[in-house]
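With one protein chain held back, the other chains of the complex are shown just where they sit.
Chain naming follows the written order as A and B, and within any one chain the residues start at number 1.
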Amino acid sequence: MFKSLLQCSGLLLCLILLSLNSHTLLAQAAEPPTESTPEIQAKAILKAAIDNWRGMSSYSEMTMRIHRPDWERSVSMRGWTRGDKDSLVRVTAPKKDIGTGTLTLDKGMWTFSPKVNRVIKVPSSMMNQSWMGSDFSNKDISKADEIVHSYSHKLTAIHEQDGHKVYEIEAIPHEDAAVVWGKQVIRVRDDHVMLSEAFYDQDGILVKRMDTLEIQELDGRPVATRQRMLDIEEEDHWTEIILHTVDFNIELADSVFTLSNLRNPRD
Amino acid sequence: MNISLLSQLAWRNLWRNHRRTFIMLSAITIGVWAMIFMTALMRGMVDQMVENGLNTFTGHIQIHHENYLDDPAINNSLPYPGPELIAELNNSPAWTTRVRVPAVVNSERESRGVMLMGIESEKEKALSFLADSIVEGRYLKAEKEKGVLIGKKLAEKLETELGKRIVIMSQDPDNNIVDVGVRIVGIYQAELRATEEQFIFLDQGYTQKILGIKNQISEIETREENFRDLAARKTVIESKLEQNQKIQDWRHLNKLLAATLGMMDGFVLIWMLVVFIALSFGLVNTLIMAVFERTREFGLMLSLGMKPRLILSQVLFESLFLLVLGLTLGTGLAWLAIKPMESGIDISVVAEGMAKMGVGATLYPSLETRDILTANLIVILLGVSASFLPAFKASRLKPIEAMNVN
Partner (left out) sequence: MPISLRLAWRNLWRHKRRTWLTTGAMVFSNVLLVFLITWQYAMYGMMVDNSLRMLTGHFQIQHPAYFDKPRIENSFQLSKSTLEALENQDGIDVLVRRSEAFVLASSRERSYGIQIIGVEANKEASISSLPGLLKDGRYLQANEEQIEIVLGSRLAKNLKIKLGDELTLFGSAKDGSTAAAIATLVGTLETGVQEVDRNLAFIHLEDFDAIFAMEGEIHRVVALTPSVDSVDTLLTKIPELGEDVVVRDWNKLLPELKQSIQSDMASSWFMYSVLIILVAFSVLNTQLMSVLERTKEYGIMMALGLNTLRLASLVLLEALLMALLGLLLGIGLGLIVVAILGQTGVSFPGMEEMAAEFNIPSRMYLEIDLRSAMAGPLLVFSASILAAIYPVLRLRRLRIVQAMRAP
């Protein structure tokens, strides 16, 4: 009976942006030392990525398409991120949702609606819903840095595809990580574009999968511009994120990630 | 004429019309059986309600923050008892503390709102059903425990199982979201499905660490010698409490339970009386017939100089024998009927409805000595008094007229 409702677009985008960042940053990471074991390689890739990731910032514009057998809906948004904790997202379309925003800081999440002109802190009981009826569960996205911190990683395969090397990394959550999945399998190209992320339950059954459908060069680097989260267990349920523009490593004032900015945008 | 002769006479008279005696005997037997059997079932049901109610984290006495019961939020907690309070609590046969806060649990596919219980696993054993109800896996270890216990029903709803991890989300006193992954180390089964769906258990220290509430608890629960009389204990413990702490007994925490228990004794007595009255019509009737049949005989005895008092006693003896026989048989049958059921009667057919009353799918009849005594006393005392009328009539017969009846 708990309905899907949570206003945490910020988190969703945060994840996507941060993972974009992290995968992009793989470029700056050292090439994996070829002589070590796959486990150490995977760790090295991610460790380097994390080290480089901290302090990073971004600005982006994007559209989310939620598809269901009987309807489809699009939401356009602008997002700012800084480091692995802070993010701010604001809806720019459709008209009725313009100005709706979500701010995520280290320990909390706030949402703002111009309709009521209020900022509301989201309680834990509401953290568990799928977002706006999309195929992203807040659980997957509320802790963007979790994929790095709360998992142990393993490089399981390297293959060639379209002239690129593709690393397949298996991520298994730590014992006390707030993650329900049994494992996640991430495929990353050597130019650090994420190709897919698959979510398996604890019996090893695939539950949902995010696929990269389009890759373009934005802000001077290849970026996944269209990604689709597919619900494996329900037919014709998917959500797409289409990235229009992105600027990496920009200067963002501290005031961006504040409740007052959430309420009264200064940008 | 002495008593032994009198009773011999009565005994023989009883069997002069054995068919009638048998019928009456069976009626009394069935009546007594029904009295005792039904009472045992009802007692079993109420005992179970009370037992379940008290075992399900109610106990006999509980102490909370004064606002906790209205608003079971993490902010309404109290510090772990200090030495003075502990010293007092140690006078109770058992006590424990719990963190009890609302939380949400997630599996890969489902999510549920639950009550997260941070328990002192060793102390908890003496207070609730939990430790004895683990059906898969194990109970919580006393130290360094990071596993979770969940109910069987909840496991089904979450589509998860023993050995898998689930994620618990709640919030700390500053309204910040806290979450943690925990492995299911044990699955418990409760009498009520609702209980299985509602409560999950973590080690108390671990819970406090997750929630960021060092040394804070939601409730203190005690178990006392006698759950019916708690006023004195309450006053003593209360004197050791802080201003904003509130002490309540189970009657307050579970009003329905208290009311049901209160009604039970009255109900048992009424049931026995009703059965007896239904029975007594037949009893009196049989005796009247027995007397009527022997009008001539009584007339003869009276005219031969037998005292009316002895006639009266003789009839009363007849009735007494009948009653005692019926009682013995009825009580014995009830005992025989209940003995094999003591391991429980499966009432799952109607269990869904009974669940609302706090009764599980198995009913354990409870044969209580005082109920057997009550039933026997009622039947003997009232039975003999009811026989007084026909007996009196027999003793007041006019010898001549009586002898002339056909």
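Criterion: a contact is a pair of C-beta atoms (placed from the backbone, for glycine too) under 8 Å apart; a residue touches a chain by one contact, two chains touch by 3 or more.
This one's a predicted model, so the numbers in the text were calculated from it and none came from an experiment.
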| item | value |
| --- | --- |
| Chains still shown that are in contact with the chain withheld from the display | A, B |
| Chain not shown: contacting residue from B:Ser77, B:Thr96, B:Thr222 or B:Thr286 | B:Thr286 |
| Of B:Gln8, B:Ser26, B:Thr328 or B:Ser385, the residue in touch with the unshown chain | B:Ser26 |
| Chain not shown, touching residues in chain B | 17, 19-20, 23-24, 26-27, 30-31, 34, 38, 41, 70-71, 73, 255-256, 258-260, 262-263, 266, 271, 274-275, 277-279, 281-282, 284-286, 288-289, 292-293, 347, 350-357 |
| Missing-partner contacts on chain A, residue numbers | 1-5, 7, 66, 71, 73, 75, 91, 94, 96-97, 100, 111, 113, 115-116, 118, 120-123, 125-126, 132-134 |
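Please note the rule applied: only the chains that are shown with their structure count from here on.
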| item | value |
| --- | --- |
| Separation of mean Cα positions, chain B and chain A [Å, integer] | 57 |
| Contact set on chain B toward chain A in their complex | 102-104, 106-109, 111, 113, 146, 160, 164-167, 169-171, 175-183 |
| Contact set on chain A toward chain B in their complex | 2, 107-109, 121-125, 127-128, 139, 142, 173-182, 201-202, 207, 233 |
